[in-house]
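Next up is a structure, given as structure tokens.
Not every chain is included here, but those present sit where they belong.
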Amino acid sequence: MRRKEVLMDFISDFLTKFVAQLQSPTLGFLIGGAVAAAVSSRLAIPDAIYKFIVFMLLIKVGLKGGIAIRESNITEILLPALFAVLTGILIVFIARHTLAKLPNIKVVDAIATGGLFGAVSGSTLAAGLAVLDAQGMEYEAWSAALYPFMDIPALVTAIVLASIYTSKQKKLAAENEYRSKQEFYGEQKEYGQQRITASGYPHEEQNHRVEIWPIIKDSLQGSALSALLLGLALGLLTRPESVYESFYEPLFRGLLSILMIVMGMEATARINELRKVAQWYAVYAFIAPLIHGFIAFGFGMIAHYATGFSAGGVVILAIIAASSSDISGPPTLRGGIPSANPSAYIGASTAVGTPVAIALGIPLFIGLGQAVMGG
Amino acid sequence: MTQKASKLVIVTEKVLLKKVAKIIDKAGATGYTVVAAGGKGSRGVRSSGQPSVNDTFTNVKFEILTPNRDMAVNISDEVAAQFFDDYSGIAYICDVMEVLHAHTF
């Protein structure tokens, strides 16, 4: 009976939160942007403004974390950080063993997509924090600092996996070419020639090992993570309380609402790119954020019971997992897995993954957290 | 005092800006000029990995004056070999009739 009550409580609680969330301005602005783009509105948020808003949101999140970390027991971060790393790596392997096996899916594209979904979106994180704050759900000040612990391992894993796969393929191809040279002569030659027109001559076999440090450095240097880390450092080492409270904090929700419009517009704009690649990307992009969130939520629960990680912190971990990178991840992957088609992974992430994470993921995990742990 | 030259034009993705510049430097060209460009080509892939709203110029166009055709072809071959398998891009040569004024050429 107790269990049944809990379940009913959970479901009713969850549904209430969920419906309220659907009327929330955050989601409303996201949908508004998507609709505006869909009806070909010439509404435009200049690129400079978009970049500045992202900077403002992430430095604010960082500052807040940094200021609060001063008073926290930082060792508490160890277990959640470990779980963040695990989740990031796991997500890529999941993509490698599900998405990559589906028909019409190129393996490198699938791995890159997994990397992007394992990586973290600062905007989604900011949206999640705004909703948590609005609902008065408490969380550890350092929770936002979990960002890089999931982001970087996911990107590194994806690039390493793709590189291993590509070198294997090249060896296989070399052997196959030798064997099958005669068979596909006609078709192959034409294709070969076209490639030569573009790239001049076949690559010399560069049997290089993937270096991991450059990938990590590249991620840390990305504009989003840089802003977060800069904020953290400033919050930790200087006394920015007054400027934080008079400037960064009051502007946060407003700027976030504008960012949601941009992301809605982006989502619609990318839908066309997504259409050009296999349908499975859309399916993956719809389901994956929620599954990733549940995995992280599970890990978070372990930390909750083991070391007292707060309910809010668990929700943040889940939101970070559900999010997929929209700013720093794509260029890192474009450089790290150049043979992967950006339309596949960016389309999947921006057009479907991010809206799902924000519109379904955030209310889902908050509702779940409150219902399960009574945060 | 004036000089015949070749002009190599390379249009490719913005992410490659620094890498292509390095190749040009290494090939011994005396300089280059680069502008932000948009475009459409065979790939139909415009994603440069950057948010696209309001940023229509995701390509860069390099123009490199080289004292002879060979240097231009070398640069072009190197760029194409390293990048054109995975990135969109095009490279072509124009003749420049005369370089009239330059600090070093």
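Labels for the chains are A and B, by order of writing; each one numbers its residues from 1.
We adopt the following convention: a residue touches a chain if its C-beta (ideal position, glycine included) is under 8 Å from a C-beta of that chain, and two chains touch if they have at least 3 such contacts.
These numbers come from a predicted model, not from an experiment.
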item	value
Whole-assembly formula, with each chain kind represented once in the display	A x3, B x3
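Everything that follows uses one rule, which is that only the chains that are shown with their structure count from here on.
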item	value
Whole-Å separation of chain centres (CA-atom averages), chain A against chain B	33
Interfacial residue positions of chain A with respect to chain B in the complex	44-47, 50, 195, 198-201, 203, 262, 265-266, 269-270, 273, 276, 326-327, 330-331, 333-335, 338-339, 341-343, 346-347, 350
Chain B residues touching chain A - in the complex, by the definition given at the top	13, 15, 44-45, 47-55, 76-77, 80-81, 83-87, 89
